[in-house]
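Here the complex is missing one protein chain, while the rest keep their positions.
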Amino acid sequence: MRWNTMTLEFESRPCNESFARVSAAAFLAQLNPTVEEVADVKTAISEAVTNAMIHGYRQEKGKIQMKCVLDLEEKVFQVTVKDTGVGIENVEKAMEPMFTTCPELERSGMGFSFMEAFMDELEVRSHPGWGTEVVMKRKIGVHPEM
Amino acid sequence: MRWNTMTLEFESRPCNESFARVSAAAFLAQLNPTVEEVADVKTAISEAVTNAMIHGYRQEKGKIQMKCVLDLEEKVFQVTVKDTGVGIENVEKAMEPMFTTCPELERSGMGFSFMEAFMDELEVRSHPGWGTEVVMKRKIGVHPEM
Partner (left out) sequence: IGEIRRYLRDNNAIRVSRSLRDTAYRAICARELYLKQNQKEPSIEEIAAEIGIGKEDIVYALDAIQSPMSLYEPVYT
């Protein structure tokens, strides 16, 4: 069996962010990653989930879905974080480094840049009123070990 | 906000048992339990998930759903483990200590007894062909002293 998948659905509340991250990390453990690989993936997931909470739902109630897929042969981890919040008008612009619509929240506008930096692939699908879906992939075990 | 809920769906494979257990335990952490309380809940979940895999799906493919609800005021943890496998003919009999339909698997027939012992409440709903749903509750923070 080449694939293993899981789907986690949770409420948009700050207290759920760390639990979602740990769940993904525990699932990813099946690919026997290094500490750094897990830290990278956790950072990326953190940014995506925080975006869903702060921007997608504007800190109001809502459900966030996180789907993880393991390619056990190729050792690739894929995660999709999805909200059905306000959505993004201009995705390309939103993904530019330093771009933020909430400067007052002391957000750095670097969330998408971090996701891109820590993962191998990043894809964002979003429509106003429909919500936002962030798909990220990361190959595990490629970096030559010390 | 009094309640917090999450739903996890995963495949019926032995390697997913520990990850499902960790996800539930990480979610439960919000009620600030002791290490022992976490261990009790994990044991109960372990038994329910293993039953779904071994008996419900007879080690074939299938989806297991785990739903956790936190009552943040009363500090009660509730978990529901559900499969859509073969189901149980006679639930009362199945729940008797030492009863097992798989003696050859070296199962002890004590799964339901453990769930009952480690949790405050246990409810089992099952029908042949429909599947099985196990609902368990545990109050956290009632035994503060050793």
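Lettered A and B in written order, each chain numbered from 1.
Criterion: a residue touches a chain if its C-beta (ideal position, glycine included) is under 8 Å from a C-beta of that chain, and two chains touch if they have at least 3 such contacts.
Note that the structure is a prediction, hence the values are computed from the model and not measured.
**Student:** Which residue from B:Val22, B:Met53, B:Val79 or B:Met119 sits in contact with the chain not drawn here?
**Tutor:** B:Val22
**Student:** List every residue of chain A that touches the chain not included in the displayed model.
**Tutor:** These residues touch the chain not displayed: 18-19, 21-22, 25-26, 29-36, 38, 72-73, 143, 145-146.
**Student:** Touching residues of chain B against the unshown chain: what are they?
**Tutor:** 14-15, 18, 21-22, 25-26, 28-30, 32-36, 38-39, 42, 141, 144-146
What we mean here is this: only the chains that are shown with their structure count from here on.
**Student:** Could you please state the distance in Å, as a whole number, between where the Cα atoms of chain A are centred and where those of chain B are centred?
**Tutor:** 28
**Student:** Contact residues on chain A for chain B in the complex?
**Tutor:** 1, 4-11, 13, 15-16, 18-19, 22-23, 26-27, 29-30
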